[in-house]
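For this depiction, one protein chain was excluded, whereas all remaining protein chains were kept in their positions.
Think of it as A, B and C in the order they're written, each chain with its own count starting at 1.
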Amino acid sequence: MESTAPVSLIALLHGPDKPGLVARTAGWIFGRGGNILHADQHRDADANIFFQRIEWVPASDDLDKEADMFTRLARDELGMDVSVARSDARPKIAVFVSKIEHCFHDLMLRWKAGEMPCEIALTISNHPDMQAASESYGVPFHHIPVSKEDKEKAEKEQIAICREAGVELIVMARYMQVLSDSFIENCGCPVINIHHSFLPAFAGARPYEQAYKRGVKLIGATAHYATAHLDEGPIIQQDVAPVNHRHGVKDLMRKGRDLEKSVFAQAVRWHLEHRILTFANKTVVFD
Amino acid sequence: MESTAPVSLIALLHGPDKPGLVARTAGWIFGRGGNILHADQHRDADANIFFQRIEWVPASDDLDKEADMFTRLARDELGMDVSVARSDARPKIAVFVSKIEHCFHDLMLRWKAGEMPCEIALTISNHPDMQAASESYGVPFHHIPVSKEDKEKAEKEQIAICREAGVELIVMARYMQVLSDSFIENCGCPVINIHHSFLPAFAGARPYEQAYKRGVKLIGATAHYATAHLDEGPIIQQDVAPVNHRHGVKDLMRKGRDLEKSVFAQAVRWHLEHRILTFANKTVVFD
Amino acid sequence: MESTAPVSLIALLHGPDKPGLVARTAGWIFGRGGNILHADQHRDADANIFFQRIEWVPASDDLDKEADMFTRLARDELGMDVSVARSDARPKIAVFVSKIEHCFHDLMLRWKAGEMPCEIALTISNHPDMQAASESYGVPFHHIPVSKEDKEKAEKEQIAICREAGVELIVMARYMQVLSDSFIENCGCPVINIHHSFLPAFAGARPYEQAYKRGVKLIGATAHYATAHLDEGPIIQQDVAPVNHRHGVKDLMRKGRDLEKSVFAQAVRWHLEHRILTFANKTVVFD
Partner (left out) sequence: MESTAPVSLIALLHGPDKPGLVARTAGWIFGRGGNILHADQHRDADANIFFQRIEWVPASDDLDKEADMFTRLARDELGMDVSVARSDARPKIAVFVSKIEHCFHDLMLRWKAGEMPCEIALTISNHPDMQAASESYGVPFHHIPVSKEDKEKAEKEQIAICREAGVELIVMARYMQVLSDSFIENCGCPVINIHHSFLPAFAGARPYEQAYKRGVKLIGATAHYATAHLDEGPIIQQDVAPVNHRHGVKDLMRKGRDLEKSVFAQAVRWHLEHRILTFANKTVVFD
């Protein structure tokens, strides 16, 4: 994070496991004079899949060329799915929000404080309420109302705005509309959602009311990638807080806000730091 | 817990809320020269129910008479459900266990260490494996095999043994048989179970396998009163521990054992200390 | 918190324990037609001190008179230190801040969201940096530079501003100046500070550096009342987060910010809800 640190490359790979993968990637980097800063591996023994996050400072100044060469090694010679990013990249992200604002402010303040290596390019909301707040952070605001009848049209507009701006990640900061399958398929980038329960418990609407009614002693929050199946995407992070009989639904909501903020922020940060691989509806998080 | 502390009475009450309940119970005790050690109240605003745990040292040496008089006040004059216990009571409990032994040993060792104000009167198991262990703690062991065909007969035998021994609480220390509705109705005392997930997530069989498959980032354990509905009884206590992609099912089981032990022990201790009231399938825990 | 809830009175009392205190306060309220909403007691067995928080809705509309009468009962007849507050009171608080801004924003946003029953009357800072932020929340900002030479004068000015505005609580949102004994004695209200370690470990300057150097596996934050002894006042709340060898000082700081925010906010909210009594350099928190 030091401004004086040299720019590094970060590769995320996964694919069929076979002997020598660690040696091949590390050896290639070493052979080209690179200096490995971090190398984390995981193998899923059941599925025989190899996962790696490897970060290095190349000897060459032409980072894009190095990234390209590594991609070819990993993909063509090692048979891996691979992506390589520069540590100084600041991908554009879009924040979707409705009226509930704690996750929105929390994300913006962390971004302003330098915790989030990205550019928050725009805010999209189905309500006009957050316009002034968004603009006070210097982030353009798009009000796109959504009703049952025009949801398809609204989603097309959302996608158009994101594509136009070159958005590489959409984060739903308590956006209270369910995204359609078509949106997920066509938006062109990953979508991170925060759900206010410890999934798979209390999926769907009004999780705090559900939790209160069931009488649980812990409430939770779950950040996950959105998929076409509501609240069933790969889980990135979860946390819980104790509650007791003295806590009504409003108390659960208040306590839950703190969980939602920290879990959401952590998931977004991990994504931006290229720490997450997904496979078989689960995540590998190299933290 | 001090051996030199005077014996106190502990009343648990609940019933329709109305003004003056705190003043009436406290005033009655004060009027008879008693010294209140603790008084905790809760009101369920939705259901208009009043809950109280009140502990006091009566002036009179005849504690049973005082308990009886308080019971009549609470029941007849205040319209409450009420139970009164002596702090020096050591109710008999029965431990049900199968082959998995960590909760069993943990409970026995805590009992031996003085953490559990009870007498562990007997162990019942559907397997013979734990006989020597149980007897090494000085606890008689009953082996009652259970098969699909003779489950009804086995349960009758279990109930007969518990009733014969004067058991006031049954605790299921990872007992791997589902108790029938008939057992719950006829056993004559509460039953505490430990389930190895954060209910309501992963109810039923093989919760660690379920959790592994879903890719959750927290595993949990839940202690609850057993009811006729499997894994749906009032929750007493829950706890969780973080897991990640490096943890296989066996690791979840190992980490889960620690959760199960502490959650189970805490629930049993709270019950024995008369800290738990149940209402509307939820618990009020005065801890 | 419901706008439709009737206004209640909340009394905090403590003093020498004697039989009948619970009955006397509850009986007095009941006798005057009041409805007790909550009553929590604690007795310090070592010091023989009784502590109570009791909240009730009086029958009379003249709440100030009821508060006054209860005060006389508790003080004159029961020999207690006592304070009584109205649930609809919104005491004025002053926020002291330097340049580090996360606790400041967090507090302001919680206040705006309705979590903090107070009026944030003013911000005081030894730096000008937070002026625009403070004013964007509608809170007047006072820049009072502090140097070694003029610290006494600066503190007098701070006190004058707080007294002028009728401030009833000062909160130090990572204010990086040590308050003098004289300030604490003369400011006329309690002061809550957030320290970025689990006290008593790593008191004093640069706690994250200290923690890093010692190689602890948990970092913490502690909210406490400020006294004349730096970092030694009564502890209100503490929390920790796990760290490991991968975390440098900057990571500890980032993780610590989340702890500081939540611990600080909880302590301030508890104070504003009249949940805290202090005795013998410790706190009783009726949460």
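Throughout what follows, a contact is a pair of C-beta atoms (placed from the backbone, for glycine too) under 8 Å apart; a residue touches a chain by one contact, two chains touch by 3 or more.
As the structure is a prediction and not an experimental result, all values here were calculated from the model.
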Candidate in contact with the missing chain, chosen from C:Val7, C:Ala45 or C:Ala59: C:Ala45
Residue numbers in subunit C that touch the chain omitted from display: 42, 44-45, 51, 198-202, 214-218, 220, 234-240, 244-246, 248, 281-285
Hidden partner interface residues of subunit A, rising order: 19-20, 22-24, 26-27, 29-31, 33-41, 43
Residues of subunit B (touch criterion as defined above) contacting the omitted chain: 1, 101-102, 105, 109, 113, 115, 136, 250, 254, 257-258, 262
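The definition used in the following text is that only the chains that are shown with their structure count from here on.
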Shared interface numbering between subunit C and subunit A [over half = same, under half = different]: same
Distance between the centres, which are taken as Cα means, of subunit C and subunit A, whole angstrom: 36
Cα-centroid distance, subunit A relative to subunit B, in whole angstrom: 42
Residue list for subunit A, restricted to those that touch at least two other chains: none
